[in-house]
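A single protein chain has been omitted; all remaining protein chains appear in their positions.
Right after this comes chain A.
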Amino acid sequence: MAVEQPAYTATTPAGDQTRIHDIGYRGYDGPRLGRAYARRSLYSQSLRGAYGLGRSVKSKVLPMLLFAVMCVPAAIMVAVAVATKAHELPVSYTRYAIIMQAVISLYVASQAPQAVSRDLRFKTVPLYFSRPIETADYVRAKFAALASALFVLTGAPLLVMYAGALLSKMGFAHQTKEFAQGLVAVALLSLLFAGIGLVIAAFTPRRGFGIAAVIAVLTISYGAVSTLQAIADTQGNSGAVPWIGLFSPVTLIDGVQSAFLGGSSAFPGGTGPSGGEGAVYVLFVLGLTAACYGVLIRRYRKVGL
């Protein structure tokens, strides 16, 4: 070795003198796809993962089952409406998600921990950040993926209803308008639920605990709020009903769509929030979503190291 050394250094260019070993591997000189590509991949992988695509059969069962449970009642309603030649669907587009809220909550509860808890539990998050993505990219990709998955879950039955309504020749303009309003409502719902689910899941990495915590927050808050609303309504205190509704995600969405998106309210007494109160509802929904995003960014700033 000592003999060959001078000859070797003589042939290599001056810039390579700091090298300790050159065991002959080729360096990578192809195109670097960069940060945006990594973010897109993380998004698409998370979105596929939310339905168990590209994962084992066992993990496909639950999301696909919940998806089917979401769509089947819509299909049955369409079939009934077509058979009886009705002029209106039995359930409006905006009401559907409120009726099926238990299924949506279960989906969020099962898939939000799926999206973030495993990375935290097995401490793989630092591996993501060794790629050219930043904290904000990771959070944005996961948030967008879960929101998109929820939008698919809640939007698909609306699409079934819309297609059925058009096939049975209900009024095109009227149905399209209501369908669009329904889509806006479920888009808001998807963003809000995804944010809440991800925040809770990111703080409870233990398996099982995250699921229970998400479902507890979503259903218990709804249970508590609707109990209080019912009591306030029977006590003749109807003015308080919309204000109580601000404290649970489901009633928030219900309030927004009954104020601005032509939905009928499921609040006791059937009186949704008025225009001014509706504006507060919209502010609350947007504010909560933004707050969830901010909390997630804060959470991952510490985790990455």
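By our rule, contacts are C-beta pairs under 8 Å (C-beta built on N, C-alpha and C of every residue); 3 or more make two chains touch, one makes a residue touch a chain; residues count from 1.
As a convention for this text, contacts and distances are computed from a predicted model.
Engineer: Given the options "sn-glycerol-3-phosphate import ATP-binding protein UgpC", "TonB-dependent receptor", "ABC transporter permease" or "Ion-translocating oxidoreductase complex subunit C", which would UniProt use as the protein name of the unshown chain?
Structural biologist: Going by its UniProt entry, the chain not pictured is "ABC transporter permease".
Engineer: Among A:M70, A:M170, A:I215 or A:C292, which residue is in touch with the absent chain?
Structural biologist: Of the candidates A:M70, A:M170, A:I215 or A:C292, A:I215 is in touch with the missing chain.
Engineer: Among A:L166, A:I231 or A:I297, which one touches the chain that has been omitted from the display?
Structural biologist: Residue touching the absent chain, from the options given: A:I231.
Engineer: Residues of chain A in contact with the chain that isn't shown?
Structural biologist: 55-56, 58-59, 62, 102, 106, 109-110, 118, 122, 204, 206-209, 211-213, 215-216, 219-220, 223-224, 227-228, 230-232, 235, 237
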